[in-house]
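Omission of a single protein chain aside, the complex is shown with its protein chains in their original locations.
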Amino acid sequence: MSEHSYVPGTAAEKWLDDRLPVARFAKEHLMDFPTPKNLNYWWTFGAILVMCLAVQIVTGIILAMHYTPNVAMAFDSVEHIRRDVNGGRIIQATHAVGASMFFLALYVHIFRNLFFGSYKAPREILYIIGVIIFILTMATAFMGYVLPWGQMSFWGATVITNIFSAIPVVGESVLQLLRGGFAVGNPTLNRFFSLHYLLPFVIAALVALHIWALHVPGNNNPIGVDVKSTRDTVPFHPYYTMKDLFAMVLFMIPFAWFIFFAPDILGHPDNYIQANSQVTPAHIVPEWYLLPFYTILRAIDFNVLFINSQLGGVIAMALSMIALLVVPWLDTAKVRSGLFRPVFKWFYLLFLINFIGLTYLGAQPAEGIYVVLAKVCTAYYFIHFFVVLPVLSRIEKPLPLPTSISENVLGKAHA
Amino acid sequence: MAEQAQHSTNRRDFIFVATGAVGAVGAAAVVWPLINQLNPDASTLALASIEFDLSAIPEGQSVTITWRGLPVFVRHRTQAEIDEARAVQIADLKDPQTDEERTKPDHAQWLIMVANCTHLGCVPLGQSGDFDGWFCPCHGSHYDTSGRIRQGPAPTNLVVPPYEFISDTLVQIG
Partner (left out) sequence: MIKTKTVLVTLALVFGLAAPAMAADTHSTPHIEKQQWSFAGIFGTYDRNQLQRGFQVYREVCASCHGARLIAFRNLSEEDGPGFSEEQVKALAAEYEVADPTVEGGTRAAVPADRWPSPFPTEQDARDANGGSLPPDFSVLAKARGIVDPFPNWIFNYFTGYSEGGVDYIRALLLGYHEEAPAGFDLPEGKYYNDYFPGHAIGMAPPLFDEQVVYEVAEGQAEVPLTAEQYATDVAAFMMWMAEPGLPGRKETGFRVLLFLFLFAGLLWATKRRIWAGIEH
């Protein structure tokens, strides 16, 4: 095991190691960390997400140097960045496109986790931290979208903050507290700017906890069988550092495509119109990554007992997040990986399609067939979590599992 | 341990070196724009050079204009002030410079200087001090009618910005 422990090479390294063992920590956790050798490319999205967060923080700090958080100047200051600041158009486009790429990677990461059962014991805390990161990232992205102070910024802020008015009794007070006024205005823009700057660092801290929680049990893997011996693993460096780096560079190709050749295609034209509290755009559409939850919010257009439709929508949306948080206790099947769960596999696919459907419907006007479909998709979202997963855990007969990772790998190689 | 490492597969292979080199080039290409964005932007640079019409300033008067965010004195000097400036012994000066060096030929009546005291940057008061030029109230520097430092803590003469005459009454600063 000598190759897995840190031995200070020089007196200076020894001196440092006795006081603050950062080099030891880096060697143990970033280089030698034993990682299952059968991780596929879906597992590279963790590293890609770290890169996305870094890109957003670096470009965001730069944009804040040139941006003015004031309702009279915000819109023009963003244009000033695009037009006058050296390289400003690229930096601004990277930040805006970066938000979409971040969520793309985030959704892949989440759906990888849901398929391979990475949320199951002993990784529940790891998973829950991940869901919290997801929710905080949505909040951060939403507040960031308000900053350019275009029409979608303003009306998005109005609609989303109005969600809080659904809270019984204190809703109206909470709403004014959040906005710092009776409507979205300068105080709102200022506090969103402040929080948009703060939250990424909170997210970064949670990412550190997420990785800590990962390094206690170690990685799950595509077959979901625990690591049995050192034969099942390789050191993180250079095996996964290089694989992750390769995946990151591949990921940067569509990223760069959007930045340089279609920087506005992921946004909405209406956000190039300065905010106007007198005129609402014909169709208010949040950014695509918020659409699935937006659809759930809109789908409840009927009163349930004493709960009115507005509060109902908010409850449904909150419940859709809570469903994610409690997945480890809804799906109690012993087998982790979807590869060995013949029935789950199909329901997972249905859930994935349903989720894409929710995304699509969020962008459509709330009329005609779309209203019905939104209700169907919302219903299935909840049925999947609260009915399908618990029932499958009890009745499904999983396929036989390989005894270890290396057995599975060898079997595949000689097949 | 060290020997073991040398014997292992750590051979410097072409592919590894090429990948590292290309990666380093890429990293540098990314870092440069992130630093360059700190430089003055296009709207700032557009005002780096300004034109100013002198015709409205009568003899014996000055105006203070803004150039690159700095105050700039433009003084229409009287003949007496020019004579006084040119009569000074160069050897007496702390920062030796002739009046001719500080003005343009055929335009000796125009004195154009950045209006920040070379000591610590205050704006000196015009037509005051012991040398009929400028006096800085912050720490007591006296400048003469050519804007040269004559007395006090300032180390050098008031700075003459780069400028040229486009016509007799139009000057381009910067």
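Going by the order they are written in, the chains are A and B; count residues from 1 in each one.
What we mean here is this: a residue touches a chain if its C-beta (ideal position, glycine included) is under 8 Å from a C-beta of that chain, and two chains touch if they have at least 3 such contacts.
Model, not experiment: these values are computed from the prediction.
Who touches the missing chain here, A:66, A:243 or A:298?
Only one of A:66, A:243 or A:298 touches the chain omitted from view, namely A:243.
Thinking of the whole complex, not just what is shown, which of A:216, A:262 or A:304 touches the missing chain?
Looking across A:216, A:262 or A:304, the contact with the absent chain belongs to A:262.
In the complete assembly, which of A:253, A:305 or A:395 touches the absent chain?
The one listed residue touching the chain not shown is A:253.
Pick out the residues on subunit A that sit against the missing chain.
Residues 37-38, 76, 79, 82-83, 89-90, 93, 234, 238-239, 242-243, 245-246, 249-250, 252-253, 256-257, 259-265, 269-270, 272-273, 282, 343, 346-347, 349-350, 353-354, 356-357, 360, 364, 368-369, 373, 376, 406, 409-410, 413 of subunit A touch the chain that is not shown.
Which subunit B residues would touch the chain omitted from the figure, given the whole complex?
Residues of subunit B in touch with the missing chain: 9, 13, 15-16, 18-19, 22-23, 25-26, 29, 42-43, 46-47, 50-51, 66.
Rule of thumb we're sticking to: only the chains that are shown with their structure count from here on.
Centroid from C-alpha atoms only, then distance subunit A to subunit B, rounded to Å. What do you get?
Each chain's C-alpha centroid was found; their separation is 50 Å.
Can you list the residues on subunit A that touch subunit B in the complex?
Residues 2, 7, 9, 58, 62, 65-66, 80, 83-88, 90-91 of subunit A touch subunit B in their complex.
Quick one: in the complex, what on subunit B touches subunit A?
Against subunit A, the touching part of subunit B is residues 1-2, 33-34, 36-39, 41-44.
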